[in-house]
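A single protein chain has been removed from this complex, and every other one stays in its place.
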Amino acid sequence: MSVALQTFDLCKSFGGITATDHVDFTLEKGARHALIGPNGAGKTTFVNQLTGVLKPSSGCITLMGEDITKLTREARVQRGLARTFQINQLFATMTPLEMVALVTSERLGRGSQPFRALDLDAELVEQTAEILTRFRLDDMMDRTIATLPYGKQRQIEIAAAFAARPTVLLLDEPAAGVPEAERRELMQTVAELPDDVSVLLIEHDMDLVFRFATRITVLVNGRVLAEGTPEEMARDPAVRAAYLGESTHV
Amino acid sequence: MLTILFDGIAYGMVLFVLGCGLSVTMGLMNFVNLAHGAFAMLGGYVAVLAMQRLGLPFLASLPLAFLSAALVGIVLERLIYRPMYAKSHLDQVMFSIGLVFMAVAGTDWLMGSTQQFIRLPAWLQGRFEIAGIGIGRYRLFVIAICGLLAISLQWGFTRTRFGSRLRAAVDDARVARGLGIPVNRLFALTFALGCGLAGLGGALGIELMGLDPTFPLKFMIYFLIVVTVGGTSSITGPFFAAMLLGVADVVGKYLVPQVGAFIIYALMVVLLITRPHGLFARARA
Amino acid sequence: MRAESFDARVRQALYANRRWHPAEIGFWILAFAAYLLFPSHLLLLNEIAILALFALSLDLILGYAGIVSLGHAAFLGMGAYAAGLLAKHVTGDPFAGLACGMAAAGLVGLLTSPLVLRGSDLTRLMVTLGVALILYELANSFGSLTGGADGLQGVMMKPVLGQFEFDIFGRTAYLYSLSVLFLLFLIARRVVHSPVGLSLRAVRDNPLRASASGVPNGRRLAAAYTLAAAYAGAAGALLAQTTQFVSLDVLDFHRSADLMLVLIIGGAGYLYGGLIGAIAFKLLQDAIASFTPQYWMFWIGLFLVLFVLGGREIIHSAVKTVAGRFARLGRGGAR
Partner (left out) sequence: MTHRRTVLKGVLGFALAASVSSAALAQEALKIGLILPMTGPFASTGRQIDAAVKLFLAKEGAVHGGRKLEVILKDDAGNADATRRLAQELVVNDKVSVLAGFGLTPLAMATAQVATQAKVPQVVMAAATATITEASPYIARTSFTLPQASEPMADWAWANGIKKVFTVVTDYGPGIDAETSFANKFKAAGGTVESVRVPLRGPDFAPFLQRVSEAKPDALFVFVPSGVGAQFMKQFVERGLDKAGVKLIGPGDVVDDDILQGIGDVALGAITTHHYSAAHDSPANKAFVEAFQKANPGMRPNFMAVGGYDGMQLIAKALEATKGDANGDKLIAAMKGASWESVRGPVKIDPDTRDIIQNIYVRKTEKVGSELHNVEFATIKDVKDPVKARK
């Protein structure tokens, strides 16, 4: 099977509002897939269910063929499902080095070892250094995250998710709010992600979506409106009406 | 048995008047004011002084207790409470514990550490029986006053403009501010009202709970139970919580005196675990 | 490709966190030297050491794991009663009592951790307070076991290591308490600089991201809470052993409140906050109590209020400046 992540008939409602409405979704292995939709379409709710922040009302989710619907958030991460957040969720008092080291140590199963020294762990040091270099954080690894420029913080979001060595990586609007000057570096980072990682990009920025994605799913009112290649989507009249047409005005 | 129930209700009524101000401050500004009991103590001492030094009758000293506690509340709110709203719960807790300590030691210094007493007028002393239920006159008086207060508070909270603004502000202060409701002034007023009620409760409670400088510490836990169990978004929540607490405490001690105060603490923890937002909290999305 | 030297830099940067600072070494030398420097104040020093250990325990959960607690006295009391009862009924060996106190308090911590881990700060404050009050009432009600309001009498300690009798001057007591504090401090220091410590800071900073980084928040917090409880239990055991007496006071609310003040004075989240706070608090208490024995509570309250209203920043910047001076001195000396 070449499916990395799949949902079956996924539903989520808050009170009377249905935020996710019978969504069947498939993310192929190694995919560069984008999930788009207008504000309030239920994109983030969908991602939150995938990662376990929200519990679905019904339906199920599989990762590499395994049912993960009932797993905790951290168990999903350990099985290879990592994410970034639309609004920065960083460890404000840590340095990039510490943050990457934390994710790496949890992945290596060091997290429950109370007497291990971080610096004496060769594997941890090597892999932490690798991530820091890949995401060009090496020259600021010692500064407190809260003091870094916003673009760099977005970069750390991705680095921290990537440090979990995911098979599926969910990027929730990675470029949101990043100033133009820092944007290029960020997009390059996204483009450079290795091929064996399946990436689901949730994005508003059509420029980024069309440059990055090989496949697009359009979500409107919690429902899948259409799915296909970027070209197909660009041509689809329903999509244009519901979404693209709107976005040109923005 | 019914007599005990009656005693418990009277006790719960006083707890309600003491605690309801705290629940509104907590709900409105999300502020944990452990020093609430200090205002109650202030009211109690004012009543004692008014009766002993000024020779005022008991009934006249009650409004005095209310006013003085409210006045001190409004001044303190302006001067030192306001900067605390933005701080963390932990800071607020530490701050108000500091205030409690100061109040306890300060009262000790000013008034001495002994229990204070008041003399009730003759018509409030003693008891009578109706259908075999012994009814203490004073307890009946307390129930009547506090019941009236509870009803008028509920009316004020739900029916008046002040009340509807207050409810809006409790629900979401930011939105309320956006709607042009003067949240700060509203809060100052509510704070004063809450303190005044505490003061009144302190005065009414002298006969039932006693009054000495350690009052705010001794009863802090009772107020907190009323608030945490009753929730912070209504008048009825704290009211039923106070009733429950008063009756459970009194009946528990009557039936199984051995376990003493233990029951209510266990009750609080169990309730907090099962209903972390309070027993009577409205469901919020 | 990245160079080997970058790995070394990363290693170096990770090491920097746990490296012993000269000021730290100076601190501990002073602590032990105090035995010789202030021979007539060993009893006070002993109390400081015990309070420091107690504060260290709170720092572990408040400063590192971000759990607020208003009922930490529960564990102090648990440790004190466990150690006291062991000495009374089984053996007077201090280390057995210490282990027993830590185990008992740790167990209570483990059992109550599920209650504490849920809910907001406010719920935590109330639940911790409630747990402590319940333990207080339990200790009060089971008077036949604990001595109730009269206190636990007849705690007889054997000499430490079979050699050092607890004397009236507090010589053995101080060295014993300080040694235990030092040892447990070393362990705590090791733990906070380990992957576990890192993950605790992660949970404190941002629970959402922590779980998205693979940290099992609940289990890690429960472990930290249990460890902290055991530390508080150790403090309680030391208290019971060096005073050879346990009273209900060990479970009283003011213990928890004072402890908060200690951490507020010293600052949380760098291990030494509790120790420095304990020293400052006890000296303050002693000084105030000697000139106004009646009203020292007032001054403590005033300090609390002023600290929260803004004095804290001033104190902490002062502490930082002094520490910085020390560091420069230390570095200068090393060269």
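By written order: A, B and C. Residues from 1 in each chain.
FYI, a contact is a pair of C-beta atoms (placed from the backbone, for glycine too) under 8 Å apart; a residue touches a chain by one contact, two chains touch by 3 or more.
Everything quoted here is computed from the prediction, not taken from an experiment.
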item: Shown chains that the omitted chain touches within the full complex; value: B, C
item: Contact with the hidden chain (one of C:Ala23, C:Leu43 or C:Leu208); value: C:Leu43
item: Omitted-chain contact residue, chosen from C:Gln12, C:Ser120, C:Gln153 or C:Ser179; value: C:Gln153
item: Selected residue (touches chain absent from view) among B:Met209, B:Ile225, B:Leu244 or B:Leu271; value: B:Met209
item: Interface with the undisplayed chain - residues on chain C; value: 36-37, 39-41, 43-44, 47, 137, 140, 143, 148-151, 153, 167-170, 239, 243-245, 247, 249-250, 289, 293-297
item: Residues of chain B (touch criterion as defined above) contacting the omitted chain; value: 3-4, 7, 11, 105, 108, 112-117, 119, 125-127, 134, 136, 138-139, 207-210, 212, 214, 218-219, 249-254, 257-258, 260-261
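Operating definition for what follows: only the chains that are shown with their structure count from here on.
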item: Farthest chain relative to chain B (centres taken as mean CA coordinates); value: A
item: Distance from chain B to chain A - Cα centre to Cα centre, in angstrom; value: 50
item: Residues of chain C touching at least two other chains; value: none
item: Residues of chain B touching at least two other chains; value: none
item: Chain C residues touching chain B - in the complex, by the definition given at the top; value: 62, 68, 70, 115, 118-123, 125-127, 129-131, 133-134, 137-138, 140-141, 253-254, 257, 260-261, 264, 294-305, 307-310
item: Residues of chain A that touch chain C when the two form their complex; value: 51-53, 72-74, 77-78, 82-83, 85, 89-95, 97-99, 101-103, 105-107, 110-119, 125-126, 128-130, 132-133, 138, 141-142, 160-161, 163-164
item: Chain B residues touching chain C - in the complex, by the definition given at the top; value: 32, 80, 83-84, 87-95, 97-106, 108-109, 217, 221, 224, 228, 258-262, 265-266, 268-269, 272-273, 276
